[in-house]
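One chain of protein is taken out of this complex; the other chains stay put.
Per-chain residue numbering starts at 1, and chain names A and B are given in the order in which the chains are listed.
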Amino acid sequence: MEWEFLLVQALSGLASASSLFVIASGLTIVFGVTRIVNFAHGSFYMLGAYVAVTVVPWLLEIERSPWLFFAGVLVSALVVGALGVVMEVLLLRRIYRVPELFQLLATFGVVLIVQDVVLLVWGPVDIPGPRAPGLRHGVEILGQRFPAYELFLIFVGPAVLGLLWLLMHRTRFGVLIRAATQDREMVGALGVNQAMLFTGTLFLGAALAGLGGALQIPRASANGQMDLSIITEAFVVTVIGGMGSVPGAFIAAVLIGLLQAFGVLVFPKITLVLVFLLMAAVLVVKPWGLLGRPEAVAGRAVLPEGILDPGRLDGAGKALAALALAGVLALPLLDAYAVKVGTEVLILALAAFSLNFLVGNGGIVSFGHAAYFGLGAYGAGLLVVRGGVPMEASLLAAPLAGGAFAALFGFFVVRLSGIYLAMLTLAFAQIAYAVVFQWVEVTGGDNGLVGVWPSRWAASREVYHYIVAAVTIAAIIFLRRVIHAPFGATLRAARDSAQRADAIGVDVRMHRWLGFTLAGAAAGLAGGLYAFSKGSIDPTLLGIPMSVDFLAMLLLGGIQSVLGPIAGAAAFHAVKDFFMPLTDHWRLFLGLSIIAMVLVFPRGLAGAWASLRRRPA
Amino acid sequence: MAEHVLEVTGLRAGYGPAEVLFGVELHLARGEVAALMGRNGAGKSTTLKAIMGLLPPRAGSIRFAGQEIAGAAAYRIARMGLGYVPEERRIFTDLTVAENLDVGRRAAPAGRAPWTPERLFQIFPNLAEMRHRRGGAMSGGEQQMLTIARTLMGNPEAVLLDEPSEGLAPVIVEQMAEAVLRMKAEGIAVLVSEQNLDFAAAVADRALILEKGSVRWQGSIATLEADEDVRRAYLTV
Partner (left out) sequence: MTLLAAEGLTKRFGGVLAAKDVTFALEAGEMLAIIGPNGAGKSTTFNMVGGQLRPDAGRVTLAGQDITGIAPRAVCRLGVGRTFQVAQTFLSFSVLGNVQMALIAHHGQTRRLLADAAAMHRDDALALLDRVGMAAQAARPIGELAYGDVKRVELAIALAAAPRLLLMDEPTAGMAPAERTALMALVAGIARGQGIGVLFTEHDMDAVFAHADRILVLVRGEIIARGTPDQVRADPEVQRVYLGHSGTRAAARAQRAHG
């Protein structure tokens, strides 16, 4: 390869890095101050692009001047900033004290709502944007033509970095933001109106996302998938750079931009794997990212969110469990549809239970649990479809696949804690998703694979239902037992105080890793069962929406209770199954319900049940 | 009454299902230093947090400078001139000493000389040497001094001080007592929560003893020092 070519490749890498940084910097600032990982940041980016493809052509009608183009871009950023303010005032302000898991869920609710709103306003068809007047030509660099607009983008990143640095270090607003990043309550006690500070931060963060989106329009048309695709990249950048660190995000964006630009030359198909390797390498050396700092240890210990006392089942609880079991066994007496729903509920119950084993019992908030569910499904499904292996053996492969990948990803994940950990699980899940999606020869890509059917003896819905019942109930009983056993207690202990656990000689990281692997295996088993119940596998099994479904089940069931997630899975699945066919706007509906649940029902069904019973008769 | 800068009546507060304060009654005169004493868990910190608006009061009235502040947001209360120094030294560890002070800065009320970093460094000479050090790289005691200095930057009329002598070397405790007396000399009223009777005696005019969430005894410090029965009953010294 010649020199000139490499140079152009490097330049285009830098141009991508620049846009990526603009977006990620907003995410990292908002996270720093509010401690909320804002999923809707990707939605702001998408809205920035949609607003720009609406506003900019309209302005260019007046005159085809570069100034009007950039005025349009800026207006789009400001409009999106204003939407950020709306989100802060209507939603975030109410959930700053809610457990972080539910904050994440609530912002994902916003993602769903925005998706439907965009569909309603702009329709399903991609909208191409105008090119920037004055920057449409190519620039001659060492004999190679390079688009002028890309060259311009290269300068945007450092300019934004410089402005943000000045803002953070030379203005009082910036110093206050940095202070609030650490202790917002104390900032309030010193007389600073935190509400204004937070609103201002959301404006800044959303405007940066909007700017990133608006700047994209000459390069790519606005479309409805922009939100989730960019949010993964932005997450990866913030994780590598260190969450809350703007300069870190810059370095990470440049690394990733260059890696992708050159990676394409070497491994055209799997640049994502390179990104993964980079992230893994950074996290092994610096678990908190390049320029990140560990989360400050809380002064006075607070009671953790999650299972407090696993307890025993009392009379009423036993009766309830027996009733549920009888229902499961009696389902085949009803119609075929009931059997189908019942089978699915059992499988989802196992998945949700395994997630609560991490979240409720271990304080390990995994936001990408669907990855292990889906990889289990693929593990089993590929063996059947590509290898001709029978169901019995393939089902064994499901927990192995889920567990193996949980062990691999978990090795990095358990080095972090809290919200950092949640981000990382999500990033890994997205990488798994992308690989499954892109590796068409093996996985069938977007369409997935069909023909994942049970063996002949188990082919009837009823028989398969009983198989599923036997396997899932046994697995749930086993996991419940583990929660009561020393291993489960050790995970709870490490969640309560990692410092104390370390001081009594517990290898906290090792135990978390084993727990993560166990939960991944259980989720993989559930995924395998799911594949055979559907007869097919596709990438949505690993997607963010699937992970969100699992979390919504926990939210509905209550993470404080051992068995609540099972009830949550049943309720969630029943409701979704009932409502989805009724409306075209199920995403809007689901998003609003998730937010409503977070706001009014934060302890879930089990919490409601417990307080009902605690009330004196 | 006008001469009371702070007046609390029937204050109730708690955490979730746990009730901690059951009708606290107290007042603080202008320019006065009063010590809020009591055993661990008696509710001293809870009282201060509830006054400051960091914990929503469940009942009762809190009047500061003649205005009702119960239920107001902490920042509003701080802007009215009430300062708060928490017990867990919550300095901003990523910010330098100078930046920490800057976060606390608020304009002084008319007619009063504002606190500046230079004036504060006279009271806390240790801090002067580490103006540009990150808060996180300071020892526990150094952080304690910074929290007080930071609060004074807001030019408060009254300050709630939660266990300022905790974790300080004896010589520094003496310095801290001098700092409180300097504040008093500047006309700042101070409500200081304290378990250390020596320190309380050195700085306060009056003591209030909190027990199980309400004020059980109050009187002058001299009386408290003389009355062994009260001390044994409430302070277990």
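Throughout what follows, contacts are C-beta pairs under 8 Å (C-beta built on N, C-alpha and C of every residue); 3 or more make two chains touch, one makes a residue touch a chain.
On a predicted model such as this, the values are computed, not experimentally measured, just so you know.
Q: Using the contact definition given at the top, list the shown chains touched by the missing chain.
A: Touched by the chain not displayed, across the whole complex: A, B.
Q: Taking the entire complex into account, which one of B:Gly41, B:Gly71 or B:Gly187 touches the absent chain?
A: B:Gly41
Q: Which of these, B:Thr9, B:Ser61, B:Thr96 or B:Asn126, touches the one chain of the complex that we don't see?
A: Answering carefully, the residue with contact to the hidden chain is B:Asn126.
Q: Kindly state which of the options A:Leu258, A:Leu320, A:Val450 or A:Val506 is in contact with the chain not pictured.
A: Residue touching the chain left out of view: A:Val506.
Q: What residue numbers in chain A mark contact with the hidden partner chain?
A: Residues 299-304, 306-309, 481-482, 484-490, 492-493, 495-497, 499-507, 511, 514 of chain A touch the chain that is not shown.
Q: What residue numbers in chain B mark contact with the hidden partner chain?
A: These residues touch the chain not displayed: 39-41, 126, 137-142, 144, 163, 166-174, 195-198, 202, 235-237.
Just so we're on the same page, only the chains that are shown with their structure count from here on.
Q: Which positions of chain B touch chain A when the two form their complex?
A: 52, 54, 73-75, 78-79, 84, 86, 88-90, 92-95, 99-100, 102-104, 106, 150-151, 154
Q: For the complex, which residues does chain A have touching chain B?
A: 172, 175-176, 178-179, 181-183, 185-195, 293, 296, 299-300
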